[in-house]
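Have a look at this one.
Excluded from the complex is one protein chain; the other protein chains are retained at their positions.
Chain IDs A and B follow the sequence of writing; residue 1 opens each chain.
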Amino acid sequence: MKTAVRKITERYGKDKTRLMDILIDTQTELGCIPREATLQIAEDLVMSEVDVDQTISFYHFFSQKPTGRYKIYLNNSVVANIMGMKEVVRTFQKELGIKFNEVTPDGLAGLYETSCIGMNDQEPAAIINNRIFTRLTPFRVKEMVRDMKEGKDIDDMFVADYGDGQNRSDLIKSVVSNNIRKIGPVLERNYKPGQAIEKIINMDPGDIIEEIKKSNIRGRGGAGFPTGLKWEFCRNAPGEKKYILCNADEGEPGTFKDRVILTELARLLFEGMVIAGYAVGATEGILYIRYEYKYLQQYLESILQTARETNYLGKNIQGRKGFDFDIRIQSGAGAYVCGEESALIESAEGKRGEPRDRPPFPVEKGYLDMPTVVNNVETLCAVVKVILNGGDWYKSFGTVESTGTKVLSISGDCKFPGVYEVEWGFSVNDILDMVGAAKEDVQAVQVGGPSGALISPDEFNRILGYEDLATGGSLIILSNERDILTDVVLNFTEFFIEESCGSCSTCRIVPTLLRNKLMKILNARGVKQDIDDMLEWGKILRASRCGLGQTAANPILSSLKNFRHLYEDKIQKNKEFDSGFDLNAALKEASKATGRVTII
Amino acid sequence: MSQFVRFTIDGTECMAARGQYIVDAARENGIYIPTLCNYPGVKPKGSCRICTVRVNGRLMTACTTPIADGMAIENEIHDIVELRKSIVELLFVEGNHFCPGCEKSGNCELQALAYRFKIMVPRFPFQFPLRKIDASHPKIIKEQNRCILCKRCIRAIRDEKGRSIFAYRRRSNRVEVVVDPKLGKQLTDELAQKAMDVCPVGSILVKEKGFITPIGSRKYDHEAIGSDIENVQITKI
Partner (left out) sequence: MSKPVVATTSLAGCFGCHMSFLDIDDRILELIELVEFNKSPINDIKKFTKKCDIGLIEGGCCNSENVHVLKDFREHCKILVSLGECAIMGGLPAMRNGIPISECLAEAYLNGPTVSMNEERILPNDPELPILTDKVYPCHEVVKIDYFLPGCPPSADLIWLTLVALITGDELQLPYEVVKFD
């Protein structure tokens, strides 16, 4: 084992900042990262064991114990459950005879839960040995378990045809479907790779930034910072080296648009990174991609290779002397918080994905403490179109405050879940019509994932845009059938508990307390004071360092704002105080241990 | 650019040397901003959030934000004080803080903050987590029940090669600060003592050394935390 690990650390020049890659390769090679491997890595990188361990134990997809020859991850997101995940889970558990976080005694398979894997348009879905299986049914699960027991190779376990587009390509071979339902300026099919690069090499970087500023494009990850301004800050920041990081860590439950862009328009994205690099004076780009999309990595590497071979990446790009830029792919390992730009940088440096304090901002001190631009996948794609067609053209789409288009990920209770590119300014009503949702049957729409807003029908005339419903683009449609508090609010709150990096006291502790309050109400022990407490306690989270922490109470606060009656229906009207204490339950354990009947 | 910056804290005109954090600039002006994860000479991390202030309308941590000209800082404002109080209470319910049995009682900064904020009982339910004590190292005990995960030890204590002796493990509400199995055993007396001193609570203890100072002579027995800063007479320039 030692030599195997040594080989890996040497592959990365024993560079501490490449610890993520070292760990991923180690796990790929050994199936997990046993202590012996950790010690070897620590020795090679001149780190302590706990130094290495703090990174390993941070990420959901790293395992320190054997996880079975087939490592099965099942998505526990809201939409997965709506689409029938519970039956799928039950079948896996029954067929394999194990529960979550267990491995079969013969070491065949391990079963694990995971947060949204970006397949909401084709749930229930699973990741097994880094391959994606979608639209699972109990029947299909039985077949798969049978295949596992026969020792079939993971790639031979697909029965249905591969998905559409590049999903069929030799380097992906996946059953994932794109589900592109509406195209616009970003997703359009006539894109010719390289044109924008050919155009910019004759432009002054300052002019490029001006054009981007003119387009008024804002970050598509959700926060909406003006892209041109970000580039300008980075360009003007002093630093020996500058970096362009592309944030492809879309982890907000319900979002999957980047998956589709990465599958079909990787060249467009990389071209956007090159343009950003040229504009700010960066020479290196990193595509930080969530581990869930590992199945795309080989394909993406090949696209990069083609770009290098045709000199759209590399040295003196397209003959422009001194214009060097290359891109490497950095895989995450399962942590929603890494979608926060400074956490993403930490992770790309091989560390725990803990957000940094700001200031300094990444544009001043980012990756390896150098000026860094972190842009969303969609932003970088749109930038190419701005360069090709001009800022004014781009502004002709959308609204005054929100220019251009937004690629939406729509899922839940509708006929046509998938990816839709629409102009900003679309109302929720328009969207429901577009996706084939039975409007009279829609109870609520979750806009912008768990950190966004849960809105009720009387707000369906609101529009998507930075001036109203700002969103990273995920919409989850919830029909009247859904139990909002249990199916949605509780699920999202548990998501925030699990995904907290644990650094800020507020975000580490409050969501758990809120979940317990919610459980009290769901268990019919709630009183009005509990609602008031949740409103007060939720405010504490605003003092958290990053967006995850600051919004971790949003599922509760937003549903309390728009669906307060659901809570009020469940609380005890005739009581002012209820501690929630249950004497019967409290005595159960001791009664059992001593063989006594509890008489109260 | 002037060597000094002018700003206000709760409306009071202040002045301080440029290039320092808000919390230190406030101190220079005789104003105490409560801190917990901050420690002199150690890179700030802003993890406890107790030093949260409102600067020009935005919540920020005073220990990590550099002071700048024209900042209007809100410190002793009702909702900010209430927020800090909540955070102290959160830390009390998150772990198992049984003060009467703690070697650090009377010298503990978490307890001192609770005294300062006049906390009689946390508003949140106690979590009673099951945590272990790591007594496997010759010089120190890591008492996980009392750890508030402030990262002071992680940041302040390293070996000569710059390797961590203390580090975070896991994430979310399962995160803990652990001691390196090998380096923990090689801790010198000096580093062990430093680790105990750096710890704001009684989570890092030097073995065979506890309850040294009698009740009545401990750091926070008679004076509230922060009063040393507030009691300094400031000569206005």
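Keep this in mind: a residue touches a chain if its C-beta (ideal position, glycine included) is under 8 Å from a C-beta of that chain, and two chains touch if they have at least 3 such contacts.
Nothing here was measured: the structure is a model prediction, and the numbers come from that model.
Touching the chain that is not shown, out of B:Cys102, B:Cys150 or B:Leu183: B:Cys102 (per the contact rule at the top). Mapped onto subunit A, the interface with the missing chain covers residues 577, 579-581, 583, 585-596, 598, 600.
Within subunit B, the residues in touch with the undisplayed chain are 92, 96-102, 105-106, 111, 114-115, 118, 120-121, 125-126, 128-131, 215, 221-224.
Quick note on the criterion: only the chains that are shown with their structure count from here on.
Subunit A and subunit B have Cα centroids separated by 33 Å. Subunit A contributes residues 46-51, 53-54, 57-58, 335, 352, 357, 359, 497-506, 508-513, 516, 533, 537, 539-540, 542-545 to its touches with subunit B in the complex.
Chain contact summary for the complex, subunit B toward subunit A: residues 44-50, 52, 59, 61, 64-66, 83, 86-87, 90-91, 93-94, 123-125, 127, 148-149, 151, 159, 161-175, 178-183.
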